[in-house]
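For this view, one protein chain was removed and the others were kept in their places.
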Amino acid sequence: MSEPTIVAEITTEPLDGGQLSARLCTLEDGAVVVFEGRVRDSNAGRRVARLRYEAYAEMAERVLAEIASEAAERYAVGAVGAAHRTGSLELGEASVIVAVVAPHREAAYEASRYVIEAIKQRLPIWKEEHYADGTSAWLGEQPAEGKAP
Amino acid sequence: MSEPTIVAEITTEPLDGGQLSARLCTLEDGAVVVFEGRVRDSNAGRRVARLRYEAYAEMAERVLAEIASEAAERYAVGAVGAAHRTGSLELGEASVIVAVVAPHREAAYEASRYVIEAIKQRLPIWKEEHYADGTSAWLGEQPAEGKAP
Amino acid sequence: MWDQTPQSPIGNSPSVAASTVAVRVLLFGVYRELAGRPELQIELPSGSSLAELVTELRALPGLERLPERPAVARNLKYASLSEILDPADEVALIPPVAGG
Partner (left out) sequence: MWDQTPQSPIGNSPSVAASTVAVRVLLFGVYRELAGRPELQIELPSGSSLAELVTELRALPGLERLPERPAVARNLKYASLSEILDPADEVALIPPVAGG
């Protein structure tokens, strides 16, 4: 198997998982796993109207490429692609996609899971939820104490 | 959450995972996992030219719906869709797709994995590999002894 | 152990008309190729099990290579070989599956 392909993008454009996986797939790859994270209409019991994602874009692209490369080193995959959207998103729109293609399904699932968990832990992106009642809040999924998460 | 949606199809038409997940997704679902199995150009060291899938179609649609329903009972998901293609497939074409949408990603990944593993264990579908050297062989991934696999 | 001759009318069966069962047998994949055909009609004594049907089938030309205990489906569901056949059952012999 040749060196795995890595794609990592931070973009304000709408995301398309099928398009990303089509770009990555080769005839050696029998398994494709695409994860898509979408804007839900509620969170922690509150009605969400829309979201805004803010990124430290230059760093986030590096970190996303690092995460994808780590997954490609750990698992026997042909390619790992990940993209995160920034700016304002409506309900139902995709905020993140992860596409992994691999000769076999076990590696594809595991690499996919690795990437999305790492994104949630350390991609420098922030989410501001705007609620149906007109208020808004910044979310953070883990404490920011100390050094690198 | 309302009753999960179940889609199960055995078809000779090309499969499209993005289309299937789009049909299933609601605004309650923040996570989408799409698995696609594709025809690889080699298997067990032999060059594959194309595949032919044969199904006991009437039973396979029932079994596929059962599998999808089992996944929807076990995991907190909004919908489970699965489709398997039959007939002749060229290299790179999708033979199977599984789309799961769920409020949260853990359930989406787990249900997706459950469905594809169960498909491989008990969906009454058979695969004839046609090799580059002109020969062909029927594949079977587990012994057929005794009762239901 | 059974042959295809209908059971004697003085057998145990309460109904004379039900002394045999006719089942449709579907064959797929490698089993279909062994038999050289996708479907068979088999008549067996009433009360025969799926295991006994398999024994009959293994006596047919080409099907000697069928496993002694293949996976089977009865009326679209996986079934145990100990199940007793009903008239008009549709039985399928299920080779090792290879979906996905």
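Chains: A, B and C, in written order; residue numbering restarts at 1 for each.
Criterion: a contact is a pair of C-beta atoms (placed from the backbone, for glycine too) under 8 Å apart; a residue touches a chain by one contact, two chains touch by 3 or more.
Here the structure is a predicted model, which means the values were calculated and not measured.
Novice: Given the contact rule set out at the top, which of the displayed chains would the hidden chain touch in the full complex?
Specialist: A
Novice: Return the single residue from A:Arg23, A:Arg62, A:His104 or A:His130 that touches the missing chain.
Specialist: That would be A:Arg62, which touches the missing chain.
Novice: Over the whole complex, note the residues of subunit A touching the chain we left out.
Specialist: Within subunit A, the residues touching the omitted chain are 37, 53-56, 58-60, 62, 84, 95-96, 116, 119-128, 138-149.
We adopt the following convention: only the chains that are shown with their structure count from here on.
Novice: Which whole number of Å gives the spacing of the CA centres of subunit A and subunit C?
Specialist: 53
Novice: Could you grab the centroid distance between subunit B and subunit C? Build each centroid from C-alpha atoms only and quote it in angstrom.
Specialist: Inter-chain centre distance comes to 29 Å.
Novice: Averaging over Cα atoms per chain, report the distance between subunit A and subunit B in Å.
Specialist: 24
Novice: Provide the list of subunit A residues touching at least two other chains, using ranges where the numbers run on.
Specialist: Residues: none.
Novice: Counting only residues that touch at least 2 other chains, which ones in subunit C make the list?
Specialist: Within subunit C, no residue contacts more than one other chain.
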